[in-house]
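Below is one structure, written out as structure tokens; comments come after it.
Missing here: one protein chain of the complex. Every other protein chain is in place.
Chain IDs A and B follow the sequence of writing; residue 1 opens each chain.
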Amino acid sequence: MNRPATTTGMRDIDIARTKLTGALAETWTTPSGFWGALATVDHKIIGRRYIFTAFVFLALGGVLAALMRIQLAQPEARLLGPDRYNQIFTMHGANMMFLFAVPVMEAVAVYLVPLMVGTRNIAFPRLNAFSYWIYLAGGMLLWTAFALDMGPDVGWFAYVPLSGPQYGAGKRADIWAQMITFTELSALAVAVELVVTIFKQRAPGMTLDRIPVFVWAMLVTSFLVIMAMPAIMIASTSLILDRLVGTHFYNPAEGGDVLLWQHLFWFFGHPEVYIIFLPAAGMVSTMIEPFARRPAFGYLGLVMALIATGILSFGLWVHHMFVAGLPRLGDSFFTASSMAIAIPAGIQIFCWIATLWDGRPVFKTPLLFIIGFIVTFVIGGLTGVMVASVPFDTQVHDTYFVVAHFHYVLIGGAVFPLLGTIHYWFPKLTGRMMSETLGRWSFWLIFIGFNATFFPMHILGLEGMPRRIYTYQPDLPWHGLNLFISLSAVILIAGFLLFFVNVIRSARSGEVAPDNPWDAPTLEWATTSPPPSYNFAMIPVVGSLHPLWSERDTLPVADGLRTDRRELIVTTLATAEPQARDASPQNSIWPLWAAIATTIMLIWSIFSPWAVVWGSIPVAVALIGWFWPKGTPEDES
Amino acid sequence: MAGVLLALATALAGCQREERQLRLDPPIADALDKIALMPNRISGAPPDVYFVLGKPYEVNAYNLSQGKRLYAWFGCKSCHGDGQGGSGPGFLDGWWYYGPEMVSIFASIRDGRPHGMPAFGDRMTTDQIWQLAGYVQTIGSYEGKTAAPSRNDEKQTRPAENRAPAKLLFDEGPSPVHPDQGPTP
Partner (left out) sequence: MLATPLAGCGGNWQSALDVYGTSAISLKHLIILIVAVCSAVWMLVMAALIAALWRGRDARPAPAEPGRERRLTIAVIGAVVATVLIISTFTIMSFIATRALTVAGQDDLTIRVRGLQWWWGLEYVGPDPSSRFETANEIHIPVGRNVRLKLEGVDVIHSVWVPSLAGKQDLVPGRPNELTIRAEHAGVYRGQCAEFCGMQHAHMALLVIAETQDDFDQWAAAQRQAAARPPDEETAAGLQTFLAKPCAACHTIRGTAAAGTSGPDLTHVGSRRTIAAGLFETTRGSLAAWIADPQTIKPGNNMPMVPLTPDELRAVSAYLASLK
């Protein structure tokens, strides 16, 4: 790199290689202890926390699912009353979408993207810390409310007027709406960080066509987040305004519109599905390479499919409203656009199959999950094509057919790849391998249990069973299948339990992992397992899409970064040519204070509009503290 | 963190406020009917069970919102309007003939009052009368009550119950609610 004459400070080329890692560790490592943990801005620590928290929410959501299945196993069961059941299914949906699926994908990206693009920390690391605390607070708000019998009971979609001021008694719907604000805030923060990291912090030489597909997927996802989340934040904020101060956004008598809510919600809600699915597709494209032992077929096609899906996802929200009474011609347009999304999905499926076709598959657990993903996701995609058809949808909308469809898409399409991802990147996260035997067992249990649980729901839906019912009468012919589903869910739960056991056991006593156990081609495997706090002693220079395959032992590196302060390389957007050395902020406790202040303001604002006025003062104080120059070397321009 | 603390703080009230008691055991309903009134039938004491239950009809959001439905269903609007009054007295002016106590409101609904207020004791159950009484009390409230219901999905004529509708009277608006009411207390 060019070395400007005026710079000062200790550079990595000035010290011996052996001393380099020590110096970097001193600069980058998070101090141990309680305050160190609270103040850390290390993307790996935050990413691990994020992933862990998201899986805790997955387990909690699973408990809710189990309760629902016990309730529905027999007709007119009295285990749960309608009030609790409505809270439970709402919590299950809201929890799984807002506290598990979206955050876990972003969490994996927070951990992996900086490693995969070869940089030392994510962009805006303090914002990253803030985002985690806000996410945690939102999750705790929701679950605390549920524990106190004031959990939302209006569905994860919270349609007005049921969730509105007149019919949603108490603060239940407000808690749902404010939980949205928390999770969207954290998601938006991560999205901004990821976009900047991917655009400006890629290792020198990582041109646009050398970016790993997972990173591309996260880039597209981040843009989806940035464009979709404002719609739901507007929607949920105006819902709270309607409920708290009596505005009339959704009141037809005063010129509001009930369907406005549905438009706003689904304008966010449909891209939401792709916010969950695209990272998963990216994971598959990336993981398939070491297990097919060849580059993913059709890199350009895969990336273009991701982008096309992202764009199309904004044009099909109305298919959630096919029976709301919108004009038929408009509906047909949305049929066409909903069907069209099958094309990019198809391109990806065919590319993956072509990759396996031409490769020499290694049947390890991650590949099993990829295969399970393809098998189930194709079903979910095809049922998606079915419900995209207006006349078809009038019979299956709001029935268990749709429940089956979106579980196939979300579990088949996102959780399977995610579980594969955990198995695949576990050695990088922890330095230990996961047990292959337990992994296989959990895969087969989950795969069989999942299909046995959710496939019959298609039939139940066609047989007329609506969604969101807390029970059904014995004279309806649904109890046999419902009992079967509930029993199958036991297998599915066993599979997940085994997965958790595997994770815990392997984290403690798994086989120690080498740096690159899978012989994978991407940059995160170029560093140790787990990576040091500074990620890479020297920033790698990338010459191809698969740097670790093409330059296995001789990965070139860039030098010239300072070691006595946190520095990373900023590169150009398209060609990733080094542009500047930039400081990466020190640890700070202020993001936590800012998150606490924001939490107080947001929760208080459920109860009084004045919270926005008075509550913003501590937020402002926290932000001033956050940005106040602290005199660290990183503050030098 | 702070979320938990704050949530816990509101929780203590919240627990009580959000629980939905859908079925009132008949003995409790009977007991709730036995209010003690002063001889002039104004003011008095609710039965002990009312306090044992934690004043559910004043603090519980579900009961208050059910009360709002009953207000519409039992035709209260035809005389009292949305609280502004009509052929019957309004509730927004803070000048209530029989005072703002729950027992007085309960007695007014159950037994009726002179000059046109019919008795609803044979048209509503005890539970319903209490729910309605709790709701009526919030209409005349000068202070917003968080548990109170919010606006209706209809034309707005006054601030919603959780926005202290009775305060309207003391704000200088284009036309006072009760022009003949005299100086504000």
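In this section, contacts are C-beta pairs under 8 Å (C-beta built on N, C-alpha and C of every residue); 3 or more make two chains touch, one makes a residue touch a chain.
Here the structure is a predicted model, which is why all the values come from computation and not from measurement.
Checked against the full complex, the candidates A:G36, A:P161, A:G431 or A:P532 give a single residue touching the omitted chain, namely A:P161. Touch with the chain omitted from the figure is made, among A:A336, A:V512, A:L573 or A:V612, by A:A336.
Only one residue in the set B:E18, B:E58, B:D82 or B:D127 touches the chain that does not appear here, and it is B:D127. Of the listed positions A:A292, A:L316, A:A520 or A:M538, the one in contact with the omitted chain in the full complex is A:A292.
The chain not displayed touches chain B at residues 20, 22-24, 26, 29-30, 69, 73-74, 120, 122-125, 127-128, 153.
Of the residues in chain A, those that touch the hidden partner chain are 75-76, 78, 81-83, 86, 154-155, 159, 161-162, 166-167, 252-253, 257-259, 292, 297-298, 301, 323-325, 328, 331-332, 335-336, 339-340, 342-343, 346-347, 349-351, 353-354, 356-361, 371, 374-375, 378-379, 382-383, 385-386, 388-399, 462-464, 466-477.
Throughout what follows, only the chains that are shown with their structure count from here on.
Centre-to-centre separation of chain A and chain B, using mean CA positions: 46 Å.
Residues of chain B touching chain A in their complex: 1-4, 6-8, 10-11, 14-15, 17-20, 22, 61-62, 64-66, 68, 144, 146-147, 149-156, 159-160, 162-163.
Contacts from chain A toward chain B in the complex involve residues 81, 83, 133, 136-138, 140-141, 144-145, 148-150, 161, 164-167, 169-172, 242-246, 248, 250-254, 592, 595-597, 599-600, 603-604, 607-608.
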